[in-house]
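Omission of a single protein chain aside, the complex is shown with its protein chains in their original locations.
The block that comes next holds chain A.
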Amino acid sequence: MSSAVVGGSPTPILRDIYNADKHRKPPTKSFPEWMKENPVHPAAEETQIPTEHEIAQFRKPLRHNVCVELLSEGFHRSFAQMFVLLQRWDGAEEHPHKLHTLQQHLTHAETAEREGQYGEAYDNHMLLARFFTEPEDEWLKHHFLQLALDSARKFKMDSGKREAESNLHMGQVYLQKSQLERAQEHYEVFYHLTLGRTWQDPSGRMHHSRSCEELQKVFTLLGQRLLQEQDYVHAIKMFTKAYEMAKESGDRGSEGEAAYRLGLAYQSAGDQKTAKQFFSVCMEISTTLENTDSLGGTYEAIAKSLESEGKLTEATEFLERFAEISLKSKQDRNLEKASMCLGNILSLRKQYDGAYEHFGRAYEIACNLVSARLQKAQVCAGSARALSMMQAYHRLIETPGRQKIDRIISWKKRRNDTLSAPLEEEMKR
């Protein structure tokens, strides 16, 4: 029997009961000896039964577990904040790492607050604000920036540097939300705090100049809004403030821009003289900085003021300067604008030839640029040409004469500019 089993046969399915010795386990010892060999560790036994905590991790939603953890460690303020956030936040379950980060930092912030270490609380809030970078989490970021501001306000040790920084951030938040008045409030606080201090950004930029820049932005936006509502007095006030801010920040470029806008505001209000003052300031700055774009714009604006004052010759002068500059810097669009303006002025003064020249130039550029103003240029050019020919044409029609009629007919056929030529013939006569 055993030889049959041993000799090269496949593994038996059933255990061999006749040769059980080969497969038998070592003889079972008595129970006490076995217990000694395998002592039951009380700790091991307990871990096999899941604790309530572990069960809850499975059964309850994540938000429940996070809240309960916060509370059982005694962080009831963190719990309150988390609860309020979770009520507004629908996608909380899908981002466990966000919830855990929130939990961690909120608890740190609360411990810090309890000990009165508002600086640390501020740091934790800022960390959280920086953590939420996705566009759908914008409101979370704003929330934590607000909290950071609150804790910075309570922190007195660094003479307000953190408060200043958090005011800057809050101002940016409100700017993003287009709530300009609140942004202005925060930026003004920032400005007053940084007045006279040499605090710097991590990138090395002075806080004070930053405050001036931001305030200028806000004032400009406010001023533009007021202009739209046609509240000229207040708009001018806003733009003046913006200009002062720009001057204080020391950035010549923005100073020039601010001067330009202020000038425009005065222009829309109708006060051309003050407008011209500011435009000349802007002109100076642009020339120093060699910014042809703004220079051209300034020339145009000055010309407009002069035009509305009725000083057409000077206006023409400035417009020619504008055209020159645009030509030099090869800015075709501006050149087109300039030519159109020049043409307009000259037609007003009945100098139709000159007007036709400029309109013709504008028309060419408009063709090249495929501009929307093509039709306007066409019309103006055409009308200037017609008006310039008008005089000669009238002369030919008024007094009858065979040659004049010939001339008219040939002109009609060939559309050449030969209408002015008859003058020579008449002179010969």
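We take it that a contact is a pair of C-beta atoms (placed from the backbone, for glycine too) under 8 Å apart; a residue touches a chain by one contact, two chains touch by 3 or more; residues count from 1.
Just so it is clear, contacts and distances are computed from a predicted model.
Undergrad: Write down which listed name, "DNA-directed RNA polymerase III subunit", "Protein FMC1 homolog", "Geranylgeranyl diphosphate reductase, chloroplastic" or "MYND-type domain-containing protein", is the UniProt protein name of the chain that is not shown.
TA: Cross-referencing UniProt, the chain left out corresponds to "MYND-type domain-containing protein".
Undergrad: Pick from A:Arg15, A:His64 or A:Lys177: which residue touches the chain that isn't shown?
TA: Looking across A:Arg15, A:His64 or A:Lys177, the contact with the absent chain belongs to A:His64.
Undergrad: Looking at A:Phe79, A:Tyr122, A:Tyr187 or A:Phe279, which residue reaches the missing chain?
TA: Result: among the candidates, A:Phe79 touches the missing chain.
Undergrad: I need the residue numbers on chain A that touch the omitted chain, in ascending order.
TA: Touch set of chain A with respect to the missing chain: 52-53, 64, 67-72, 74, 76-77, 79-80, 83-84, 114.
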